[in-house]
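Every protein chain but one is kept in place in this view of the complex.
Chain IDs A and B follow the sequence of writing; residue 1 opens each chain.
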Amino acid sequence: MWKIIVRRLLIMIPQVFLLSILVFLMAKAMPGDALTGMLDPNIDPAAIEAMRERLGLNDPWYIQYWNWISNAVQGDLGQSFNFKMPVTELIGQRLMNTVWLSLVTLVLTYLIAIPLGIISGRFNDTWGDRLITGYTYVGFAAPLFIVALLMLWMFGFYFSWFPTGGSVAPGEVPGTFSYLLSKLYHMLLPALSIALITTVGTVQYLRNEIIDMKQKDFILTARAKGASESRVYNRHILRNSLLPIAAFFGYELTGLIGGTIFVESIFSYPGMGQLFLGSIVIRDFTVVTALVLLYGIATIIGSLLSDIILSIVDPRIRIK
Amino acid sequence: MTRIPFLKNPGVRVMNLSEDLLQIENLTTSFKIAGQYYAAVDDVTLTVKKNEILAIVGESGSGKSALAFSIMGLHTKARIEGKVNYKGQDIVQMSPGMLNKVRGKEMSMIFQDPLAALNPLMIIGSQIEEVLLLHDTTLSKKQRKEKVLDLLAKVGIPRPEHTYHQYPYELSGGMRQRVIIAIAIANGPQLLLADEPTTALDVTIQLQILELLRKLKNDMRAGIILITHDLGVVSEMADRVAVMYAGQIVEIADIYTLTSNPQHPYTRSLFNSIPTVKEVKSRLHVIQGIVPSLKNLPRTGCRFAARTPWIDASAHEDNPQLHEIAPGHFVRCTCYKHFHFPESAEEAGTDGIA
């Protein structure tokens, strides 16, 4: 198994490398550069040119890339022209907010998916199943940002059950229990919005997996052994159906990225997603580039996680 | 008609009833297709005795597997009528809890595809331990493991301790089938149902598994229902044979009678259609037409009539019954008296084309 993990990690290196080149070239392809907009337009073009030369902006792309990537590796992702502060510091403030939001979303996703999937799969073609399947179709069809807006309007503004912005109530002291509660309270509505939508894939997958598993011969063996229906379900059907779900954990994680980007903006939740959309609007390219790179790396890590989990849970892969 | 002289007691009726292990009476198993029930097993009556191998022979669609599943109570969506008496209790009427006490202990089943029949994500040891645990909670963990190792050795697995920790996909087909057999015999059952136990195996492995089954039967004095389409396997193993066609039993006899003196047109056709190593036939007999699907099965008259069109309709009974033509030898319908294989001219035009 270690071999698989090491091999998988080695594959990651070129993936990240290629990703960084791609991100860099895309940033280069955008109109303007770090100096555009940063300087007073009345400055002598020759002076700007001299500054360009000094900053290395006239070097060939691979030298510029090398400078950028070696700085990035050391934690320096450049300066945000909008916030006038290092991008690393800027992202650092928001990173934890997004990580927490994602975690809560994941927990909610599985809290919804597992019971619904099990009910739907075990009692397939009953009214309960039809209801759940109906929900999954709606979930597939409904765009996330519409659902998020609806939730915000209904539970945030109309009923006023939840806060409509921010990540914590002003005045709370970090480290106290009420600070923690307030954070959770702020996260709940955006997390639920994402979870309600992203969970439908998992619900359907689990349902199909269970229905599929029910037909397998080894389920007959279990029944022929004299195992009760509940044991057949708990020990054989569910166990075997949940394993692939566990393996999809990593992919689930990458799926969240898309969700948080929109939902954070809608709920004015100060995370990376909100920063990302905001920076695109005001063309704060250093921030955008850094975030795209981070999101890309998160995606690669997500699929890495999935592969590793799969190799742990499935003996057919583990032992090879 | 020739009788085999040394056969000890071919008569069924004169046998002591206490020797009967399982009595199937008028069993009908129906499946729902498009809102209507169709019988896949149609009014089957059979007995299985202790220490006996009863073979059920038929092609796909004959209902032989549906019959086995009915005996084990494994159908989840079928309508089952009639009785399956095991030691005075009717399995058909049994509550799920009672049934689970019988399954895996008193009677167990061996399946056709040994890889599919094992949980791919559980080690062999746990899969055998499960059946012990379900029926005997007094065993300690250590005792259970010892028993599993004993069982693995008993079914001829060379390194039980090693195999205990292996997963199904790490074993060969023959070894997997041995594991399935170990699960089946773990609690010393009285009745074993083997559904095409060697169909997926190579011929040398098949022989080993058949020999193992025979040895286990003799050790445990268990009754075995062997379901197969392979007349060779039947001839090697069975004491008695029931031939099924389209959900019904069309002939029952002891194996010696059935092979030397088959009567029902279907039985005779089957024997004539297999190529064997011993006897080189210039042409194999082809049973005309196809096995009708469950939905299109004729429910009146002789079900095999459509496949012997050269036989006059008057040869068949209107409502074919099993007739005891010799002690213990039953044949359905009267058409066997008039059956003959077609002349080549009769056959040539319709060479088995539906």
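Here, contacts are C-beta pairs under 8 Å (C-beta built on N, C-alpha and C of every residue); 3 or more make two chains touch, one makes a residue touch a chain.
As a working rule, contacts and distances are computed from a predicted model.
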Listed names "Oligopeptide/dipeptide transporter, C-terminal region", "Lactate utilization protein C", "Tryptophan halogenase" or "Thiazole synthase", with the criterion being the UniProt name of the chain not displayed: "Oligopeptide/dipeptide transporter, C-terminal region"
Residue, one of B:Gln23, B:Thr45 or B:Ser235, that touches the chain absent here: B:Ser235
Of B:Arg79, B:Lys281, B:Lys295 or B:His338, the residue in touch with the unshown chain: B:Lys281
Chain B residues touching the omitted chain (full complex): 4, 59-60, 173, 202-207, 210, 229-233, 235-236, 238, 255-256, 259-260, 269-271, 273-278, 280-281, 283-287, 290-291, 351-354
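In the analysis below, only the chains that are shown with their structure count from here on.
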Distance between chain centroids, defined by C-alpha means - chain A, chain B (Å): 55
Chain B residues within the chain A interface of the complex: 72, 74, 96-97, 99-105, 108-109, 111, 113, 116-121, 127, 130-131, 134-135, 167, 169-170, 180, 183-184
Partner chain B, residues of chain A touching it in the complex: 216-218, 220-229, 231, 235-236, 239-240, 243, 313-316, 319
